[in-house]
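The complex appears here without one of its protein chains, the remainder shown in place.
Labels for the chains are A and B, by order of writing; each one numbers its residues from 1.
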Amino acid sequence: MIDESIKLGLHVKIGEYVIIEKNVVIGDNVVIGHHAVIKEGTIIGNHVIISDHSVLGQFPVSNKKMARKPPSQLSPLVIGNSARIGSQCVIFRGTTIHDGVLVGDAAAIRENVTVGKNSIIGRNVMVENNTFIGEHVTVQTSSYVTAFMIIEDDVFIGPCLSSSNDKYMSAGNGELIGPILKRGSKIGNNVSLLPGVTIGENAVVGAGAVVTKNVKPNEVVIGNPARPMRQ
Amino acid sequence: MIDESIKLGLHVKIGEYVIIEKNVVIGDNVVIGHHAVIKEGTIIGNHVIISDHSVLGQFPVSNKKMARKPPSQLSPLVIGNSARIGSQCVIFRGTTIHDGVLVGDAAAIRENVTVGKNSIIGRNVMVENNTFIGEHVTVQTSSYVTAFMIIEDDVFIGPCLSSSNDKYMSAGNGELIGPILKRGSKIGNNVSLLPGVTIGENAVVGAGAVVTKNVKPNEVVIGNPARPMRQ
Partner (left out) sequence: MIDESIKLGLHVKIGEYVIIEKNVVIGDNVVIGHHAVIKEGTIIGNHVIISDHSVLGQFPVSNKKMARKPPSQLSPLVIGNSARIGSQCVIFRGTTIHDGVLVGDAAAIRENVTVGKNSIIGRNVMVENNTFIGEHVTVQTSSYVTAFMIIEDDVFIGPCLSSSNDKYMSAGNGELIGPILKRGSKIGNNVSLLPGVTIGENAVVGAGAVVTKNVKPNEVVIGNPARPMRQ
């Protein structure tokens, strides 16, 4: 089970029925839960906890219908120091999880994503490919972060966000433009973001709002479609 | 694999690659699926079925950014008689699942939750910590039940509920007030509940409604924001 190409740090605790593939690097004081699968080449820092049944370093797949094939080459998944990865997570190759990040149970993070220091990716959150998430960001349970989204530092996203990036619902030329959430903005629960909208710095989007246009810095919007709240 | 501190009932059927940790108690006629992980101290009643890949008795974790640290001590997870736990569920310590409850596949239930007799927690439902769920309650697929929520007996929650408990989206003093769903109330699919709203007895909330204020007993509300339906 432990191939000689694997670099194992000191005081690593490995659960039962764990699979560690070739060329994996594991730092000191790491805990790996039962039934975890650490795929080829994954790099794990010090003091990381990975809970049961998680799959780290997965390679994307595709079928005939997919317009955009996944990249054939991806850098290894990197998990920073003191990160915590929940149970039953799937995290892909090509992604970097920075120090101190918490990834909740059953969350999935696809290829070429960056998650900045100390951010929280909640339980059952789905993060699609090529998304940038800054530092000290919170993404609460069951939120959906679409591909090519930019989430700056200190953003708060409540539960059940729904975001999108394809204005033509796969009938256009295939250009994808993810929403941009500027620093310190706050998104209530069950908000819908349309492709390419920008939420300004420290703006607030109320629960259940459907955001079809850009929101100015410090503005508070509510409703379907979202409009500035009368003060 | 079977430690001598484990108490095993009669006619227990255990799948392959199962992990049963110390001090677990398992009743008679229990079926445990393949790759299940039963964590230290978990107490399982008679005639319980636990499907493949589920994790029972998990301890919460945290990172630096989390304002509220999880409790350092939690009572064992208790699963009542004849409960059915699906595949790929995660259920935490400190929680009690009463007799006859059905928990669907991929559902997660956090610490200090009570689920009353014969209730149904649907597939992919996320139940956060310190929530009380009564008897004969239905929570349908992919619903999100936030922390500190109270769901009384005979409540029906359709698919994809989104609920929240933090009025200030983590910018306030941290007080969390979950919604209260009174006995017999019915919630349509994809409803958004704001922090602290009360849905009165036998009230009905229409699909897609965004509930920003309390709903009176027997009232029917629809829309964004939710308003009483003209009869």
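Please note the rule applied: a contact is a pair of C-beta atoms (placed from the backbone, for glycine too) under 8 Å apart; a residue touches a chain by one contact, two chains touch by 3 or more.
These figures come from a predicted structure and were not determined experimentally.
Student: Touching the hidden chain in the complete assembly: which of B:Ala106, B:Val127 or B:Val145 does that?
Tutor: B:Ala106
Student: Looking at A:Ile44, A:Ala106 or A:Leu176, which makes contact with the chain not pictured?
Tutor: Result: among the candidates, A:Ala106 touches the missing chain.
Student: Using the document's definition of touch, tell me which of B:Thr96, B:Asn189 or B:Asn214 contacts the absent chain.
Tutor: Residue touching the chain left out of view: B:Asn189.
Student: I'm checking contacts with the chain that's been left out. Which of A:Ser51, A:Gln88 or A:Asn112 qualifies?
Tutor: A:Gln88
Student: Touching the absent chain: which residues on chain B qualify?
Tutor: On the chain B side, contact with the omitted chain comes from 15-17, 33-35, 49, 51-53, 82-84, 86-88, 100-102, 105-106, 118-120, 123-124, 136, 138, 141-142, 156, 158-160, 186-190, 204, 207-208, 222-224.
Student: For chain A, which residues touch the unseen chain?
Tutor: Within chain A, the residues touching the omitted chain are 1, 17, 19, 35, 37, 53, 55, 58, 61-66, 88, 90, 106, 108, 124, 126, 128, 142, 144, 146, 160, 162-164, 166, 169-171, 190, 192, 194, 210, 212, 224-225.
In this section, only the chains that are shown with their structure count from here on.
Student: Starting from the mean Cα coordinates of chain A and chain B, work out the distance between those two points in Å.
Tutor: The computed centroid separation for chain A versus chain B comes out at 24 Å.
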